[in-house]
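Here it is: the structure, laid out below.
The complex is shown incomplete by one protein chain, all other protein chains being positioned as in the whole.
The block that comes next holds chain A.
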Amino acid sequence: MEKRSVYTNKLLPYLLLAPQLVITLVFFYWPASQAVWMSFRIEDAFGISTEFVGFENYVTLFGQRSYYESMWTTLVFSLAVTILAMSFSLLLAVMADKQIRGGSVYRTLLIWPYAVAPAIAGVLWLFMFQPSLGMIGRGLIAAGVPWNPMLNGDHALLLVILAAAWKQISYNFLFFLAGLQSIPKSLIEAAAIDGAKPARRFWTIIFPMLSPTTFFLLVVNIVYVFFDTFGIIDAITHGGPAKATETLVFKVYSDGRLGGDLGGSAAQSVVLMVIVIALTAIQFRYVERKVTY
């Protein structure tokens, strides 16, 4: 059966689509093509003229030690945030799923972090963990932990990871909860009668049945840590100390905006764009096919 609307006016469908198309063109394709164009050029010292240099920006980029360091930071950062955000939100969702009453209050409370702007979230966490002012920071110092995210790169990275994961938990939670609630209750009951203890029920029935949700969230979370954590990093560490929290996205900004290397920064953007396109392609390919069962 084919379901399609029939328009008598040939122009109307295009007219209805126009706002969406214009927005996509102006805010996505145009800047993206600009980035590609810029990545093949070098700006002179005064920013007056540019010159076409082919792949030189890319060659320079991949010859830089700092680029690989940033890649490593990004890898650690994204793995840690994704694993933390996903496992913690799954735990919360499982707990909320059991709780039938009071569920909506619980859910609303858990959704709030998602509504907080990244920069504000960053500042919040910074306040809490600031060694001399923050509640938790002071507590750590008092407990004898040599805590200083302002000077210690590992501490800084840890703090940024925690803040970024916290921000993403609510989003994951909603999807996991919806996923859990769509599992028929009789399946769990059948497993209980079949002699599976709660932990075994979770790993052999619930978790496999959540796999489409988990996979979808995995891709969304990776894209999130790659691109949407800029605000948090900027608010907490500005990429420091000593570039310890400089992820690939942050490097685009610091090289281009602060370092004035527009061509190199554009080349980095293009690399990132390729990554996100690849991730999205994987997601569409598998989510469309519904993963596993």
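Convention: a contact is a pair of C-beta atoms (placed from the backbone, for glycine too) under 8 Å apart; a residue touches a chain by one contact, two chains touch by 3 or more; residues count from 1.
Following the convention adopted for this analysis, contacts and distances are computed from a predicted model.
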Missing subunit (named according to UniProt) among the choices "Acetolactate synthase small subunit", "Sn-glycerol-3-phosphate import ATP-binding protein UgpC", "Exported oxidoreductase subunit" or "Amino acid ABC transporter membrane protein 1, PAAT family": "Sn-glycerol-3-phosphate import ATP-binding protein UgpC"
Sole residue of A:11, A:115, A:143 or A:193 that reaches the chain not shown, by the stated touch rule: A:193
Residue among A:121, A:177 or A:209 that touches the chain left out of view: A:209
Touch list for chain A against the chain that is not drawn: 184, 186-187, 189-197, 200, 204-205, 208-209, 211, 292-293
